Structures are given as structure tokens and as C-alpha cells.
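What you see is the complex with one protein chain gone and the rest in place.
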Amino acid sequence: MKPARSFASDNNAGVHPEVITAILAANQGHAVGYGDDPYTESAVGKFKQHFGADIDVFIVFNGTAANCLSLKALTDSYHAVICTEAAHIYTDECGAPEKFTGCKLLPIPTHDGKLTVEAVEGSYHGIGDQHHVQPRVISITQATEMGTVYRPEEIKALSRFAHERSMFLHMDGARIANAAASLGLTLRQATRDLGVDVLSFGGTKNGLMGAEAVVFFDKKLSHNFQYLRKQGMQLASKMRFISVQLDCLLSNDLWLRNARHANRMAQLLQKGLSDIPEVKIVYDVEANGVFAKIPAHAIARLQVRYFFYVWNEEESVVRWMCSFDTTEEDVKRFVKFVAETIATSH
Amino acid sequence: MKPARSFASDNNAGVHPEVITAILAANQGHAVGYGDDPYTESAVGKFKQHFGADIDVFIVFNGTAANCLSLKALTDSYHAVICTEAAHIYTDECGAPEKFTGCKLLPIPTHDGKLTVEAVEGSYHGIGDQHHVQPRVISITQATEMGTVYRPEEIKALSRFAHERSMFLHMDGARIANAAASLGLTLRQATRDLGVDVLSFGGTKNGLMGAEAVVFFDKKLSHNFQYLRKQGMQLASKMRFISVQLDCLLSNDLWLRNARHANRMAQLLQKGLSDIPEVKIVYDVEANGVFAKIPAHAIARLQVRYFFYVWNEEESVVRWMCSFDTTEEDVKRFVKFVAETIATSH
Amino acid sequence: MKPARSFASDNNAGVHPEVITAILAANQGHAVGYGDDPYTESAVGKFKQHFGADIDVFIVFNGTAANCLSLKALTDSYHAVICTEAAHIYTDECGAPEKFTGCKLLPIPTHDGKLTVEAVEGSYHGIGDQHHVQPRVISITQATEMGTVYRPEEIKALSRFAHERSMFLHMDGARIANAAASLGLTLRQATRDLGVDVLSFGGTKNGLMGAEAVVFFDKKLSHNFQYLRKQGMQLASKMRFISVQLDCLLSNDLWLRNARHANRMAQLLQKGLSDIPEVKIVYDVEANGVFAKIPAHAIARLQVRYFFYVWNEEESVVRWMCSFDTTEEDVKRFVKFVAETIATSH
Partner (left out) sequence: MKPARSFASDNNAGVHPEVITAILAANQGHAVGYGDDPYTESAVGKFKQHFGADIDVFIVFNGTAANCLSLKALTDSYHAVICTEAAHIYTDECGAPEKFTGCKLLPIPTHDGKLTVEAVEGSYHGIGDQHHVQPRVISITQATEMGTVYRPEEIKALSRFAHERSMFLHMDGARIANAAASLGLTLRQATRDLGVDVLSFGGTKNGLMGAEAVVFFDKKLSHNFQYLRKQGMQLASKMRFISVQLDCLLSNDLWLRNARHANRMAQLLQKGLSDIPEVKIVYDVEANGVFAKIPAHAIARLQVRYFFYVWNEEESVVRWMCSFDTTEEDVKRFVKFVAETIATSH
């Protein structure tokens, strides 16, 4: 029998009970559609408590949309977006950023999923040359797709580099809560205070049913975003049911509790795996993901019981993610299964 | 005090209790993301029960997306889409269809929101002329934006016209349940059997939290739709929570019960209003909406208590929609309020 | 035998001898590509002589591009462009404006091809409503597609209306020379001085081989146009050979001589046709085009010898255009042929 919880992705988890309660509470009577409701107003208020009053927040359905709409708000079609080769916007959104913005994405290879000023510099060229796309946005993912976490000074250096060149810093924060928890920072300290201009704020992977937001730290950048959201097919009619999820996440430290727990489970998983000689952790475990090089012949046998993704087939690297609902028992049972499977496969 | 339920829009209503129950039931353990889960499989199975086994179904977040993605699947960028001037795709989607497909929409003025073969013929020209966009899709809304309902033979005539010219018939079925209930037809009889090629199947306005689907009646048309959905930013990660809503709607006749009830409330509303001499019903009430010409000076006073939309400011026509949760008591109280407000305003 | 010159279109004419001479003169040695050459510099200088020094000029290949790139410079994707139903951008560019800008075009039916403030007002709505495209540009064609010419005060009224609402006035000036000649105005008086913000300046129909320009009367609007032109596939490598054409057209009043002549030939044509009772001129002949309602049965017989376009099949209206190279003899022979053909057909 398959276990109830896998380590495939934090989006395989369900919805946190507090969020369910919030959704049920919002199902009372009628509410005006398209965001003009008290639940959305309250959620936006929560964002302002966390990030400061002078921000603009727009709720959208999913992370791909949060990213693509953010980029569209910052660019014209001849601009370019600098990102890593492993960036979700570059590899996992089926070309949605290019399609929606018209821009070229300039991919930079990295070892750990993190851009550096040095690497970005190499893609910053052709400025003022009509034949070349014009770099306009640096987009980073925090925590990264490799489960690593940028240090505050690394982000500050990137935002400084960007702003000195009339560029913007966008953060794909699908797992910003995990990163902030890992760094011991508030959400604001982990984003706005480091010079991030626009944040894709992730909720779905942190215990929500499905809710993300685009947060603008400079309201001049968002003056027309309501139209981009609608034209981008991301304006929910019964928005209250999405808004309450984010409201709940930003209340009573739920974002932090969930993220901290998932991060701790990843540490536990790493620790357990470190006792298996054939398993090699390949990236620093700084958020809720563990990337491990394992014997190739074990992969299929592990997947019989646990569904998960192979990150790099050639290198035999797999990705295991922990969620808000992962239990210590889950981790122990999984580590045990990995150890046994590897031991018995050849 | 504002009443719990307004007549502003069927999307101002909440979520049907059976749907809530279904959502809660789906919140068990982990499920693979992006639609590869048993809840989505079950929902797709329900669609097949209703529409036939040889179809393709893709679940999306909202109606605008269902429409735009449908049109993209049927067109290349130099094509044109024929629709009414009042069509949701033409007036209420902030240009999303043009942006996502590149196509021109050819608007046709109508009295009652319904296209006719005669009217469409006037927009079908320039065929083979490289200077002209090439008509490729006729898009109709059922029930229409004016609350009227196409008769089966009217749709058949349009699909015949389309197919004879290598065009497709798309139906924006945001309120297809209300239309089918009104016509006394099954969902299949009201769509596929009339020659519709692709259907935007609406759930949100009929008691769901937020769930729509694109239904292809010819699987050749959908071979690449999974990529269009992702590129269109409409692939839900925790899809099970959207799928179960549609599964529930298509079970135990919930779609029909909800739609029938909303339609009946609209009849009741119409009947009540017909006793107020200053109120004139302007379109046939065939689904769940009532469009009424009322004294201009009464509008603002009515809106003090009941939020609703003015459909046509110059003509002083307002739109009142009934929902699955509208009660007879709601209708009576509203009619009474309308009568009193008109009587006392001048 | 077919005559050497038809009345089908002013773009069926060849190249004016002075332009040929200029092209030959430019074919000396090497010149830097992409516009950084002395011929382009000189052409831009000529534009500044005509329109004022504080403008920006960008040379492009054809009129469709001049229009689409102009509109892109003035809009974001959720904007709308108000134009007539007969506008070239609406009916004759195969959806290029929608494809390149993402915008919706809002067509207004007219009798004579001319927008009025009153008509535009009806399309100016939904401002600030996130569901609606936001009107951003009024685009007029001067001379119009019907051969009529806006009066200066008509254009001033439209530009005032636009500017009071933060909109722009774009002029498709494919035949601006004919209009200016008709009005007895300089090029500047006929455009910039009336409040036009961006002009598609037409050369091809007025005796060039193929050369158009986008002229910005406010340099803030053009700051990034060089990228839009390249991204729009309109940056000529050997630009000198296009620039010299425009340089020549703007020298020694060639633009005016050519336009005046074509206009005069149209007057002559109209006069000649007025003696044929079965022929009815349907629009005021104010530039170089004559639109005539003629017996339907004569059309095909006329086309045996003279190629031309039927403007409105149902109404049996045809379009006859005069060019810089149309001769009085051409007109006389054509009128005679029309008279005889009509007399002998039935």
C-alpha cells in the first residue's frame, strides 16, 4: 500500500486545517465578485502588516501566473529577463513568460541555483544597441529550485546591481516562507528590505489550497496591474475563497509554523539519509528540499511505493520535498525504505 | 442592514454545501499535482458520462481562461472569431482573447444576445484574401449575456454554417446548465448534439467555489491543449481541489438542481416585477437573469441596499441575477423593496 | 491590349524618375548599415525641415508596419485603439495590429470614413474598469480610405478630445500628401499643428519605390522605438536606399507636385464620369480616389481591360485611384471606355 504522504513535492500535500476553517467561514451569504469583498480587503491588510502599508497586492491563482504577470508589469516586449538556467520561469512554465511578455529570458548556468553579480554581469550587455534585447529584470527564486537559500547580502548585491542599471529585481517566492524561516528573518526583511521590487508570494506550497499573490513594493510599478491580471486570465470571480487562504496564512504565524516545520523535516530527512553510504546529498539543505544522488538502479524500485521526481537523470539525482504535513514518522519510514531498497537492489 | 444575498451576479453567491463536503473529502493525504490524481480522473469520468466517452476535458481556473484557451486551440494568429458585440469575450475580458490568440474578434450587434446565420454571413468575407483575417470560429454564449437562451435549431443552424466553411463552433457555457435546464435538455443534447465543437463549461456561477473546464468533442482539436493550458497559466498544482468541485456538480444532478432553482427564482422575480408598472422587462427571461428598464432616479436608491450592475446607463436598464441559493423570500423582499423605492422616488 | 496605367491603386504606379535618380546616386561605395549613414541623416533632416526640429523619425518598409509600430509605441496590451470600421488597420492588415500590440481595435461605422468626436464618445467607456480594455489611441486615416479628407477643425476636435482623456491621436498618413495638397496646408500644418501625436508618413503611394516613416511629434513617446522597430522586423540593413527615397520626396516639393497631380487627375476623372448617367459618385472626391456606384453588370467587362477593386459588392461601388503618373490622356481614355462599356452592357 502506498503511504498517505510522499516526498514528491510540497504541492502534493493537502490544505492546512486552519485554512479549511477559514474557507468555510467565508462561505456565508453573498459577496461582491472580482476582489471587491471584505475578505480580500482583510487579506490585503495582512500583507500590509507584514510588508508595510505602501505596497500593492494582487491575488492570482497560481505561481506561474504570479511570475509571468510580475514580469509583464516590469517589461516591454524588447526587454530581457536574466535568470538561472534552472529557474522555474525558464524551465517549468512551458514558455508562458515569453508568450505573455514577448521578452527573451537569458539563462545563466549555476551550481546551486543562485545568481551572482558576477554571473549576471556577463549577461548584461548590448545596452543601447537596437539589435539586442535590453536587460530589464533580474529574477531570482528564493528558496531556489535546488533547495538552497540566498543569503541577505547576496540579494542586496543583486538588487544594487540591478537598480544602478535601471533594472528591477523580481523574486519568485514560491517558497519565500521556507527561505525566511531558514534565515530567521521576517517576510519583509527577507524581501523588500533587501531591495526586491516585485515578489511572487507563494502560498500553495505552504499549506493553502491554491493562492498566490503579486506584491509590489513600489506602487508606481503596479498602476496598471489590474488590467494585466484580467488580461492574463487571473482575476477570480469568487475571489474571497482565495483571499481568505492568504489571510489565514498571514495570521497567527501560520506561514512561519508551516515553513519551519517543513524545513525541519528536510533536516531530519537529510540526517537520516546521511547514514546511507550510497546516498550523497548534492546541494546544501537550507529549505524544505533534499537533493540526493542515489544508485540509479534503486530509483524505479523506490518509486513503486513513493512517487517522486528525478531531478537529473544522467547524474541519478533525485528531489525529495518535505511539506507542512510531513511527520517525523513519515521521514523515518521513508529513510528506512530508502536504505532497504538500496541495500537490496543491484 | 444589507441583505445576505443580492441579485448582482450569480458569482456573488457562495459554494453549495455538497461541494464543500466534496472539497473536505478530498483533503486526505497527498495527491500527485497537476491533474495526475484520482479526483481529477473521477471528474473527467463524470464529464464522459454526460458528454460521451470520446471527449477530452481540461480543467482550468476561470471562465475567461476557458474561453481564451478554447479559442487558441482552434485558431492561428491570423484567424478571426465571430461573436456578438455583447459577448463576454468581446467586452468583459480586457482583451485577453486578442492578447492570447493574436486574433481579431469580429463583433456583431444583436438585440437579444443571439447570433443568427444571417448576421454571421455578413462577417464571413475576405476568404482567401491575404489582407484579411480569416474567420475560423463562431463563438456563442449559452445562456446569453442577456439572459436569453438559443433554441436547439438556432445552434444547429450556426454549427452547420460553420462546419460547411471549415469553421468551428465554440460555446461559452458559463451558464450552460441554466440553458440546458431551461430547454429541458441533457448537457450533451444542449451542446455536442447540436454541433458544438468546443465548450467552455461553467461551474463557478452554478454553485462551485471556482472551477471551469474546456470540453473538446473532437479529440483531434485537443492534441496539444495540455501545453496551451500550462502556457496560459491555467494548470493548477493542487488540481484535486478544483476537480472535486466539478465531479460533485456532475453528480446526483447537482448541476441541474442548482440551475433549475436559479431559473425558477428568475421567473418568480420577473413575475413579481411585472406588477410594478414603472418596471419593464427588456429581454425574455429564459435563464437566471432578469433585465429591466426602471426609472433612472431609483437606481442609486436601490443600490444603497442591494448591490447590482447597471447594464445600460443610457437606457436605464439594470441586470438582476438569481443564484442557486436565492430563496423565494429573497425574491419577495427584493420585489417589495423595488416597488417601494420606485414609488417613493421621483 | 491592356493600358500601361490602370486606376486600381496608387501603389500600382512605378517610381518617380527623380526618386530613381536619387537611388542611383546613393549607390556609391560602402555605407554603414541599419540607418547610421549620411543618407538617412539627410532624410531625417528633411523631415525636421518640414515638421520641426524636435521630432523623432524612424524609417520602415511599409505602411502596415508604420501603423502597427506606431500603435505599439503608444499602448500597452490592455489598451484599445478607436478607429473606423473601414480603417486600413482594422480591415486590411490581417490582424497585424492585434498581433503586434495585443490590443483590441474598437471599430466605429461611418458614412464617409471620418471619425467624429460624437462617434468616438460612444466607444470611450469602461474607463478604470478592470474588465474592459482601456481606450488609449484614436487612429484616423488622412486622406481617408474613402477618398475624403478631414477638415483641420475636425482633427483638432479629435486631438483635443483625446488629449483631455490621456489618449493619443495617431494618423495613418499613407496619403497625407494628398490630404495636405487638397487642404492647401503644409505637411506640418496638416498634422502636428492639429494635435497629431504620431504620424505614419506615407511615401510609397506617392511615387516612391517603397518607403514609409513613423514620425513622433513628442520625443518622449519614441524613447524606445528603435527596439520596437527591430523587434517588429522593420530595420533595413541597407537603409540608405530607403532613406534617399524619402529625402527626395521631401525635396523640391516632390511630395506636393505628385500629390497635387494625382488629386487633379481624380477631379478630372470625377468630372468625366459625371457625364455618364449610370455612374454615381458616392463620396466627395477630395484626394486622389473616386468611388462610384456603377451598373453591376458592367464591372466584369470593365475589368477585362482595367484591373481595379470592387469596394462594395452589394452596393456595386468600385474604387478608382489616380497616381502621380496618371495622365489626362489616361483619364479620358478610361472615361470613354467606362461610358462605352456601360452603354453596351445590360
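The letters A, B and C name the chains in turn, as written, and every chain counts its residues from 1.
Operating definition for what follows: contacts are C-beta pairs under 8 Å (C-beta built on N, C-alpha and C of every residue); 3 or more make two chains touch, one makes a residue touch a chain.
Just so we're clear, the structure is a prediction, and the values are computed from it rather than from any experiment.
Undergrad: Looking at the whole complex, which of A:Glu98, A:Glu212 or A:Glu286 touches the chain that is not displayed?
TA: Only one of A:Glu98, A:Glu212 or A:Glu286 touches the chain omitted from view, namely A:Glu98.
Undergrad: Of the listed residues C:Tyr227, C:Trp255 or C:Trp320, which contacts the missing chain in the full complex?
TA: C:Tyr227
Undergrad: Check each of C:Lys238, C:Arg305 or C:Arg333 against the chain that is not shown and name the one that touches it.
TA: Once the missing chain is taken into account, the touching residue is C:Lys238.
Undergrad: One chain is left out of this view; which of A:Phe7, A:Tyr78 or A:Phe324 touches it in the full complex?
TA: A:Tyr78
Undergrad: Among B:Phe7, B:Phe51, B:Tyr78 or B:Tyr150, which one touches the chain that has been omitted from the display?
TA: Of the listed residues, the one touching the omitted chain is B:Tyr78.
Undergrad: What residue numbers in chain B mark contact with the hidden partner chain?
TA: So the residues of chain B touching the missing chain come out as 34, 72, 76-78, 102, 130-131, 133-134, 224, 226-231, 235.
Undergrad: What is the set of chain C residues that contact the non-displayed chain in the whole complex?
TA: The missing chain touches chain C at positions 4-6, 8-9, 11-15, 20, 23-24, 26-33, 61-65, 68, 93-96, 99-100, 204-205, 209-210, 227, 230-238, 241-242, 307, 323.
Undergrad: On chain A, where is the contact patch with the chain that was removed from view?
TA: 77-80, 91-95, 98-99, 102-105, 107, 130-133
Note that only the chains that are shown with their structure count from here on.
Undergrad: Where the centres are mean C-alpha positions, what is the separation of chain B from chain C, in Å?
TA: 42
Undergrad: Let me have the rounded angstrom distance from the C-alpha centre of chain A over to the C-alpha centre of chain B, please.
TA: The computed centroid separation for chain A versus chain B comes out at 33 Å.
Undergrad: Please output the residue numbers of chain A that touch at least 2 other chains, ranges allowed.
TA: In chain A, residues 227, 230-231, 235 touch at least two other chains, as defined above.
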